[in-house]
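One protein chain is absent from this view; the other protein chains keep their places.
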Amino acid sequence: MSEKYSVIGKNVHRVDGTEKVTGTAKYTFDIVLPNMLYGKILRSPYTSAKIVSIDTSKAEKMEGVYAVVTAKDTIHKKQGIWRRFPELCDEEILCSTKVRYIGDPVAAVAAIDEYTAEEALNLIEVEYEPLPAVYSQLEAIKEDAPQVHDGVELNINVTRHIEWGDVDEAFKECDVIREDHFVCSSQAHMCMETHCAAASYSYDGKLTVWASTQASYYTQVLLAGMLGMREGDIRVIKPPVGGGFGGKFELDSAQFCAALLSKKICRPVRIVLTREEEFTATKRRTPIVYTSRIGAKKDGTILAKEIRGITDGGAYTGMGATALYLTGFFSSFPYKYPNYRYDGYRAYTNTEPTSAMRGFGAPQAVFVGEQQIDLIAKDLGIDPIEIRRINGMVPNYEVPGQAFIQSCGLHQCLDKIDNYIKGRGKLPANRGIGVAAYGFMSGGIFNWFDTPYAFSSAIVKLSIDGKVDLFTGACDIGQGSDTTLSMITAEELGVKLSDIRIHAADTAICPADLGAWGSRETLMNGNACKMAAADAKRQIIEFAAAKMGVNIVHDLDIRDGWIYLADRPERKVSYYDIVREAIRGRDGETIIGRGHYTPHRKGMISPAYSFGVQAVEVDVDPETGKMKLINVVTAHESGTVINPIGITGQLEGAIMMAGGYALCEDQPMDQGKILNPSLADYKVIRSLDMPKTEIIEVDTYEPEGPFGAKEAGEGLTNPTAGAIANAVRNAVGVTITSLPITPEKIFMAMQEKKAKEKKAK
Amino acid sequence: MIKDFEYFGPKTLNEALVLLDKYRDDYKIIAGGQSLIILLRQGLLQPENVIDIYGIKELDYIKSDGKKGLKIGALTTHREIEYSDLMKGSFKVLSEMEHLLSTPQTRNRGTIGGNISHGDPAGDPAPVLMALGANVKLASVAGERILDMEKFSVDYFETAMEHGEMLVEIELPAPPPHTGAAYTKFNIIASDMATVSVASCVTLAADDTCTDVRIALGAAAPRPMRAKAAEAILKGKKITDALLKKAGQAASEEAEPVSDISASEEYRRELVKVLTARVTKEAMSRAKAG
Amino acid sequence: MQIDGKFVVKGKINDVWAMVLEPGTLASCIPGAEKIESTDNKTYNCLVKQSVGPITVKLQFVVVLTEITPPTYVKAVGRGEALGKLGTFGIDLTVHLAEQAGGCCEIDYKADVIMVGKLATFGERIMRAKVKSVGDQFTQNLEKKLKEKTGS
Partner (left out) sequence: MLKELKLTINGQPYELSIHPRTLLVEVLREQLGLTGTKRGCNEGACGACTVVMNGKSVKSCSVLALSANGAEITTVEGLAKGAELHPLQKAFLDYGAYQCGFCTAGMLMSCKGLLNMFPNPTSDQIRDGIDGNICRCTGYNSIIRAVEAVSRGDYKETK
């Protein structure tokens, strides 16, 4: 027992591995229930219009059509995930009087097959009266802009203010001040499995929903509200999910319409959104325009930052309000700004709603912040790594009034990246390395959803043979939480990973969990699982101590299936035997361990933060502006590594996604219409475009996390766009302040630079 | 969703031509289907009859005819061309082009005849075929006709094929000695359609004078086009970098690109300029080596 | 989608003005126009056939002249649909005419085209290119027609 841990930190096969590589994993997309119907949703072709009338009679009469629903079939409620704030619950899902973007649902059909359902949509006659519309946040906040939601002044949906220190005074003391403007674009989650749900309402008034969701608990609760049902009568099951990335934890049109249709006719209904619907009628990354002012002393100490962000909210609130908050908070990361001010505004527009997406406002903040740090370093004549060292966060740092940071390995990461860059030596012409530093949260503390439950809970149940059933509401959406949580449970209980069978995210049998977002599962649910395992372990040890007749001065522990005296490991009994005897000894009562976790006294944002620094090397074609990603090196720390293969996968995947955000992923619009709603036109990084990746793990230990672990996955999306922008500047001397960084933008900026230089001569 | 249709799967060219003649008014030919099925699913095409020619084995071949050049059956897949041993000398460019075309699955299934018949001005094969001076053979019940590849593409997704006609063969003339050809395409994601593409084929005399040059542009006009002004600058001269630059400029001026979400018209012209010079230089160095 | 341009024709501004508003002129200038009728002096019913390669679309629409300031300015709004549930579209068009030296007239136009539904989803690249080429063809035809009539 020389190594510290038996299970965690080891390379293991994921617990869902074999079913995924053999094609036997059944996703929501694959579910076929007896007597099931297929649903399709009719959506608004207008960006803004009054619904004058909807005539569904022809569709209803069509052979093979079993139900048609519109707003008339609902209980006329509006929903939103910010439940604490009724004014932010603004989405009917099935629109009653007004549509607000191209894709807003107006009706849904259940039919014998998808062909029939789609044909039936063509028979629904909707009379619209087009209304004036507004398509960008800067237009939306003008005095005379059309109103997206009645009574919302200047279309301002939410505002956010964060401030500490005395920013105005501090700027007076700065030697260098610069102000820059940045534009961050949208991005599609582009989950491989589109949004889908199968709903089955029974004659006895119970509803079961299989959903491709990141938070089965949210789906359950929000559906209950929208259907006028009790939460307990709704069971939401999350089968394997084909990706989420922030796009699947709000109630969506597939879930709601499938449930509503099923409730109307007591037959199962499955709805799978098409790829086009996925692009145009779900949610997307929040586009933001920023003005950022930063001031520093000659020695590189940054005294003040003042940043304003205006986000394009699209038609509804969703999780967009949180993105507005987090982009303001993470604009202060990972530096010790003594004086800081953020003003954020979220404006409604007549476009597809914007919301959470991996990084949650932070990739945008880092694109802005890390470019500006490089720019001011240049103004000051200070090395980019050095200025980050001077100002970087340290362990036990308090973000004034906001957050308390315990573990922080930023400086070690900076050292590693510094060494790497120095090791590369002089680069050829038109090559450049750019750096970006970042920090990210391990789950959110904010409870705008107003859940009365603990944020995470877990139950461990032991079988007579010592095998373990783990019940938790955590949602594995591909990131691997089922494996991580099973590893934590196995480690704590002292059994093999193969002894654990996890049952996750089925609201009828698992305790509530807020789901997979904000990088919360490892820390929050991990703590709950660890506590549940510890609870079960305590019960076994009680029995073992009595059975072994151990002097009470000794501590017992369990590891690798043995219960032993901590200071005399040779005195041991089999865990499996003891469990069998313990259950018999307790009159057959099942051994159940319970655990839960809610952060307390950890500030306003998150109980823990992870940090990292990324260096990206790019090569720019000076004649065309085409940029190639050569290598991405990331030094990062995420506390104790639970599942190393999982972290590598998260990191490389983050580079694919964040690199895409920087390079090619965008959703350009013409008057509110997304111009590339197909994978032929929406470009994502593929294997030939993917750069080499290197990971440098930095050791830290997070006291708040299970076995010292914290976030590893979402934060890794943050640095890449900023690092690439810095790399382009270092390669060819141009600053690109808007995303994505296309060859055309680089080319045009280079032309402009040449023209300026010529003029200067 | 695809609207249902009558399906025909002829196994010989003759059977196919008879079907084309019979359903003259409303049919679509499907070969590999890599472009057509998308249009069917979008509901933009709703043909009554679909004639699936993929099973016509007699149109799947690559034949080298020594001095006469190369003949490629219309139903030869991209993959077969990509890995064919016959793609030697200045024909090597065909295999290089195919390697850049879309993704492995598309290359496995899609055919060269299907690709050029689809008439997408951003398609990869057409500019290369034009640069190599290819002819296409069209067949109908009335007989066959041979058309210069340049005249085959007419407009966006339009070709010179008449109703009742289908493409059966691509003929590539044997290149004179000291001929080299190269192809390049600009895109952001490797497997993507071209933002702009350029193919160039250069023939040099013993003293390195350019005796012939053919430059073709993709995605730079409503159809793949020859950059004849650029060619005129180079023909009969010893090609220098300065001359290449001039040719690039000329190509950029004669191109007719439009702005779209991938690139502006202005940027496309820049790309034509740069790529024309680059790829012609490469073709030239291959000609020298050849 | 914005399309704009300007061109100069020989002819007096009043003659050019009269011709531009003549349904017959429009019918012969709009590529693919199958029917253009004027119900009053301000409303035109149109049926236009357009194709991009194998895809053929029949557009049925009504154009209403909403602002007229003879002989220098006209604003028109067109609304219609593509037959076969392919979608709807709208055009907002403004045309300015200006007298120029030497008996010439400059025509400056700006059109804003909005497409809704399936029509709009067919590859942006192709649609945009097609709209531009139709626009170009229209102006060429108009220019030719004007030259014929004004005898320049």
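By letter and in written order, the chains are A, B and C; residue numbering begins at 1 in each of them.
Heads up, the rule we're going with is that contacts are C-beta pairs under 8 Å (C-beta built on N, C-alpha and C of every residue); 3 or more make two chains touch, one makes a residue touch a chain.
Since this is a predicted model, take the numbers as computed values, not measurements.
A.B. asks: As a test of the contact rule: which chains in view would the missing one touch?
C.D. replies: A, B
A.B. asks: Which one touches the absent chain: A:G243, A:G295, A:G309 or A:P599?
C.D. replies: Selected residue, touching the omitted chain: A:G243.
A.B. asks: Please pick, from B:Y54, B:F157 or B:Y267, the residue that touches the omitted chain in the full complex.
C.D. replies: Within the whole complex, the residue contacting the unshown chain is B:Y54.
A.B. asks: Which residue among B:I30, B:L59, B:A219 or B:V258 touches the omitted chain?
C.D. replies: B:I30
A.B. asks: In the complete complex, which positions of chain A touch the hidden chain?
C.D. replies: These residues of chain A touch the chain that is not shown: 11, 13-14, 16-27, 29-30, 32, 190-194, 240-243, 245, 274-275, 477-480, 645-646, 648-649, 651-657, 678-680, 684, 686-688, 690, 692-693.
A.B. asks: Which residues does chain B use to touch the chain missing from this display?
C.D. replies: Touch with the absent chain occurs at residues 2-7, 9, 30, 33-34, 37-38, 40-41, 50, 52, 54-55, 79, 99, 102-106, 108-109, 190-191.
We adopt the following convention: only the chains that are shown with their structure count from here on.
A.B. asks: Which chains, if any, touch chain A and chain B both?
C.D. replies: Looking at chain B and chain A together, the chains touching each of them are C.
A.B. asks: Tell me which of A-C and B-C has more C-beta pairs in contact.
C.D. replies: Per the contact counts, B-C leads.
A.B. asks: Averaging over Cα atoms per chain, report the distance between chain A and chain B in Å.
C.D. replies: 44
A.B. asks: From the C-alpha centre of chain A to that of chain C, how far is it in Å?
C.D. replies: 48
A.B. asks: Would you mind pulling out the distance in Å between where the CA atoms of chain B average out and where those of chain C do?
C.D. replies: So the centre of chain B lies 35 Å away from the centre of chain C.
A.B. asks: Would you pick out the residues of chain A that each touch at least 2 other chains?
C.D. replies: 675-676, 680-681
A.B. asks: When you check chain C against every other chain, which residues touch at least two of them?
C.D. replies: 121, 124-125 - these are the residues of chain C that touch more than one other chain.
A.B. asks: Which residues of chain B touch chain A once you look at their complex with the stated criterion?
C.D. replies: 1, 38, 186, 188-193, 261, 263-264, 267, 270-271, 274-275, 278
A.B. asks: Given the complex with chain C, which residues does chain A contribute to the contact?
C.D. replies: 45-46, 102, 122, 276, 670-671, 673, 675-678, 680-681
A.B. asks: Under the stated contact criterion, what part of chain C meets chain A in this complex?
C.D. replies: Spelled out, the residues of chain C in touch with chain A are 1, 85, 87-88, 114-117, 120-121, 123-125.
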